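Here it is, the structure in full.
Part of the complex only, each chain left as placed.
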């Protein structure tokens, strides 16, 4: 049986998403079985790049218009500088022939990495299945994560 | 012997505390044995909701008056907005019938989750045992954490 790797992607930041996909793609290439659990701000990484999602209630509307998400809208955890730092980081990645987040998502999916979206966070934030990119394998909670992680060789919270 | 889960709660942020308790309570429900190691800003999660703690020295006084902590005073890691974002998140959690941090602490304790406060951080920050809620099982350092984690099936740094 293949060794398992589980990654909780809690953060919705571009740099941490890069680290997560780099680990996921690397582990897949080594024949390991990888699950990525997207939760809380991390759900932004796998949201569609679209207009703010529709949600009920004034507070959910406010939250979801600030916290739009989508792979192209993730901030840097440092030096974001209203987007300038993030834009620079994108350029530097391009210079180094490093794939974009969208490209990494595609590579990860092709390599068989499982994407799981956390239903608890979705419930709190008012996010629905339609708000995500295709490629999400399942919608589940903490029990699903733990069932995987207890078999994992490498489990990280990112 | 029950499988072990260890969680280092380093961050004093509300959203990360939610993730930590969600994991801890979920793992307990699955029959796993959970230890939560609260360290650095994470100590705020298990501080009493009280006035700033008394500490000696002008710098400790300043630090502890800014960094008061207590379950009701944890900021959000994003969109805190001087408390507005945090207040909204609390409302959304309530709407979704999701327990508050205080309720989650109570559920975790009832489920037998062990709370350990890091003595090294307490020493640096000038925090004493009296500053914590009841329910802290022990006060210990890195050796105690590692003795647990080396037996752990799932070890996360949150």
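For clarity, chains are labelled A and B in written order, and residue numbers in each chain start from 1.
Here, a contact is a pair of C-beta atoms (placed from the backbone, for glycine too) under 8 Å apart; a residue touches a chain by one contact, two chains touch by 3 or more.
In this text, all values refer to a predicted model and were calculated from it rather than measured experimentally.
Number of identical chains making up the complete complex in this structure, 2 of which are shown: 3.
As a convention for this text, only the chains that are shown with their structure count from here on.
The two copies, chain A and chain B, are related by a rotation of 120°, based on C-alpha atoms and rounded to the nearest 5. Centres computed as Cα averages put chain A at a distance of 25 Å from chain B. By the touch rule above, chain B contacts chain A in their complex via residues 3, 5, 15-16, 18-19, 22-23, 25-27, 29-30, 32, 77-79, 85, 88-89, 91-93, 95-96, 98, 153-158. Chain A meets chain B in the complex at residues 8, 10, 12, 39-41, 57, 59-60, 62-63, 66-67, 120, 123-126, 141-143, 145-147, 149-150, 152, 155-157.
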